[in-house]
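Every protein chain of the complex appears in place save one, which is left out.
So that you can tell them apart, the chains are marked A and B in the order they are listed, and the count of residues begins at 1 in each.
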Amino acid sequence: MALSFYPGCSLEGMANDYARSITAVFEDLGIDLVEIDDWSCCGSTAAHSLDETMSVALPARNLAAAGEMGLDIVSPCAMCFNRLRYAQLMLKRRSFDIPWQVDTDFAVHDMTRFLAAPDMLAQIRKRVVRPLANLKTVCYYGCQMVRPPSITGYTDFENPQTLDAIMDAVGAQVKDWSYKSTCCGASIGIGRREIRDTLTNRILDKAAHTGAEAIVVSCPLCQANLDTVPRRPGAGRLPVFYFTELMRLAFRPAAEAGWFRAHLTNPLPLLNTKGLVAA
Amino acid sequence: MADTQPSGPNPAVADQFAGRRLIERGHSRFLEHTQNATGIDIGACYQCERCTNACPVARYMDIKPHQVIRYTQLGWREALMHSTTIWVCLSCEMCTTYCPNAVDVAGLINHLRNTAARLPIRPAEKELAQFHQIFLEELRRFGRVNELWLMATFNRRPAILKKKLKDGSLKEDLSLGFNLWRRGRLKLLPHRSRGIGEIRKLYRHRRGESD
Partner (left out) sequence: MKNTAHPHISGKALVVGGGIGGIQCALDLADTGFYVYLLEKSASVGGTMARLDKTFPTNDCSTCMISPKLVQVARHRNIEILTLSRLAALSGKPGNFRAQIEKQPRYVDHEKCIACGACAQKCPQKVPDPFNGGLSMRKAAYLTFPQAVPLKYAIDAQNCLYLTRGKCGLCRKICPTRAIAYDQQPETLELTVGAVVLCTGFELALTRQNGEYGYDRYRNVVSSLQYERMLSATGPYGGHVRRPSDGRTPRRVAWIQCVLSRDPSRNRPFCSAVCCMHAAKQAVLTRQHDPDSQATIYFMDVRAHGKGFDDYIERARAHYGVHYKRSMISQVYLEPDSEDLIIETFDHHLNRKVEETYDLVVLSSGFKPSEAFGDLAKRLEIDTNPYGFALTDFQHPVHTSRPGVFVCGATETPKDIPETVIQAGAAAAEAAALVHPARHRDVTSETTPPERALDAEPRIGVFVCHCGSNIAGVVDIEKTVAYAKTLPHVAYADHFLFSCSNDTLQKMEALIRDKRLNRIVVAACSPRTHEPLFQSVLQKAGVNPYLFELASIRDQCSWVHSDDPAKATAKSMDLIRASTARAARLEALSDHTYSVTKTGLVIGAGIAGMTAALALADQGFAVHLVEKEGSLGGFANNLTGTLEGNSPAALVHALAERIKTHRNVYLHLGSQLVAHRGHMGAFEGAIRTTSGEEAIQYGAVVVATGGSAYTPTEYLYGRDERVVTQVELSRRLQTDPGWARGLRQVVMIQCVGSRNEAFPFCSRVCCSAAVKNALLLKELDPGINLVVLYRDVRTFAFKELYYLKARRRGVLFFRYIPQAPPEVHRENGTLVVDFTDRSSHQDFGIQPDLLVLSAGIRPNAGTAQIADLLKLPTTEEGFFLEAHVKLRPVEMATAGIFIAGLAHSPRFIEETLTMARAPPSRPPRSCAAGR
């Protein structure tokens, strides 16, 4: 099986740990991720904020390239996924004055939804060598992957299940909580940091209050926010994992997983207590 | 056409009405224009406030989401263009998702933000507007966006630098940057896309410049 892969800018920088774990996990699953040749930025929040047309045109270049490959796209980043989907939908709806010929006749998946399909979950379960038993997690989806449902296809936008199902498949304890898709404020984190801090801290508080020992995410911006936000004095931090990092840990307990070192909130003590990594 | 339209209360008339605002015939032109441009059925709103109750940043907005609808219905374009709302909005789509009347509130706010960005007015949230501009500029330069370069360009803006020096947040930025670098999370050199030519052409096209 092969998919065209749109990593997005974050996976080259801040989320390179995510990128490495994705490569490893897909190798384990025997699925080819074929990176879209010379992909460019989706435009993120900035493009649609300032120029709606650009927010269709910029992803269109990547959609056009993917179309030539004849494969469905999988995107690990919530924002990229949202923008690609949006552009694809808009291009189906009406014509835009853009220089690329786009064949929109292929699926744009977010990576979690792709992996949470029943047959993929069965594959995942088969590859688990050491279940992540006793690891109490909450899954955090953020906004862009699930909303608006008319774009993302998440009809269960308030209580999405994809990450929950994957974490369950690798044997982790998954706690239900109400803040799965409450916004962390990343999109204005640079310009109005105090707003971002308020929103992100609240999510960390709620996660801790739910009894989680770690947060599992799929969005690079969410991860960066939750992992790096300044905390109030006295308020603790929780390790924030990309779901693929934990999948790989369950698949190959002994393999070197250098990406944990990239976290600001060091997850190794927790994993160590749980007997998931050697001291 | 919308750009030249009078909107909001005419001060002279407002005075005559001793502080009361006047609803005049023609107030709906801005509404119609906006509805046509966006395809959003703004009139359907019944002011239930689900959008504002759902919004995570309503407190930072001078015009709350449900009021944005009302203002649009009343043709108060000026007020919307100068609002903090259009910049503070996170595009988290809570309002749109929960609107019972299927009013795409986030889409409307985004449209207003687009409109404001094209106008020669000072945005009520200057840094937020600048960040978006810088992001798009980085994209234009390389085809992809490098986080380190994006932050560096943003922080180099004199006004921002001055502010960040003053409130100490530059120090925080640098310390965070160092930590991230130590952990291998910063890519030092931007990647330049091979297709940068066609991306820049797209930009010129959108800005109405010749090729």
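The working rule: contacts are C-beta pairs under 8 Å (C-beta built on N, C-alpha and C of every residue); 3 or more make two chains touch, one makes a residue touch a chain.
Small disclaimer: the values here were computed from a predicted structure and weren't measured.
Taking the full assembly into account, the omitted chain touches A, B. Here one chain is not drawn; of B:N101, B:Q133 or B:T153, the residue touching it is B:N101.
When the missing chain is restored to the complex, the residue among B:R21, B:R156 or B:R204 that touches it is B:R21.
The missing chain, though absent from the display, is touched by one residue of A:E68, A:D103, A:D176 or A:E194; that residue is A:D176. Although one chain is hidden here, its contacts on chain B can still be listed: residues 17, 19-25, 27-28, 31, 41, 43-50, 52-56, 58-59, 64, 66-67, 70-71, 73-74, 94, 98-102. Residue-level contact of chain A with the missing chain is found at 156, 158-159, 175-179, 209-211.
By our rule, only the chains that are shown with their structure count from here on.
For chain B in complex with chain A, the touching residues are 56-57, 60, 87-88, 90-94, 96-97, 104, 106, 110-111, 113-114, 117, 125, 127-128, 130-133, 135-136, 139, 143-148, 151, 154, 169, 172, 176, 179-180, 183-187, 191, 193-195, 198-199, 201-202, 205-206. Contacts from chain A toward chain B in the complex involve residues 9-10, 12-17, 38-41, 43-54, 57-58, 61, 97-99, 143, 147-149, 157, 182-183, 185, 187-188, 190-193, 195, 199, 228, 230, 261-264.
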